[in-house]
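Apart from one protein chain that is not included, each protein chain of the complex appears where it belongs.
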């Protein structure tokens, strides 16, 4: 393990709006606000979800698609910069009308609404912590 | 999407106690401490749970009741003010002895114990971000 101390640059409340791509909205805020490194948590509702699972044995991602409205019971992740652009890495737990929970890495989802609390840091994140 | 920068007013560790309503305890702390806007995450144990799912097609909430003890594996949400009183909007992922996870908007739950970390902001939240 390894730890780096961080200095907070700014803190934001992000409103994700109907039709936004969930991950894209976070990245758009980061680009607009000049955020190169951040940590976030969020909640809301999406219409569908493209969820990825990282298989460590095969070292590859597997996608599963949920074509249904889902509550975002929690979304946690970070923002770092790749090739000059902010990239968000959101994980989420999504729930159905029955309460059943599914989740993983939330690669894409069309938002109904959402609220994300984002803390931006002065230090860029290195690749070692963003595999 | 839309983003607002926030200034932190204070940060609290909330101990939710046996018999407290989970959401009510967060709102009581907000009222006692004069908190009009906050973001929180938490964990703990509840004896039962009234979980709501927001159905975007019908624009209504559907309730599902879990009459059983559940771990609160995570709880995420915000506090804003409606008609002069602080209102908490907690989402939670709840787990059973088998590990099975359920969740959604945690409208009510009788707490066994819980810990919530709450960050209070100077700015009130607008309705647009709290549908």
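We just call them A and B in the order they show up, numbering each chain from 1.
The criterion applied here is as follows: a residue touches a chain if its C-beta (ideal position, glycine included) is under 8 Å from a C-beta of that chain, and two chains touch if they have at least 3 such contacts.
It should be emphasised that the depicted structure is a prediction, and the values quoted were computed from it without experimental measurement.
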item	value
In chain B, positions touching the absent partner	10-17, 20, 25-26, 28-29, 32-33, 41-43, 45, 47, 69, 71-75, 93, 95-101, 112-113, 115, 117-118
Contacts of chain A with the absent chain, listed as residue ranges	1-8, 39, 41, 51, 53-57, 62, 64, 66, 74, 76-78, 89, 91-93, 101-105, 121, 125, 128-131
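Criterion: only the chains that are shown with their structure count from here on.
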item	value
Fitting chain A to chain B on CA atoms, where both chains share a sequence, rotation angle to nearest 5 degrees	120
Rounded Å distance, chain A centre to chain B centre (Cα mean)	20
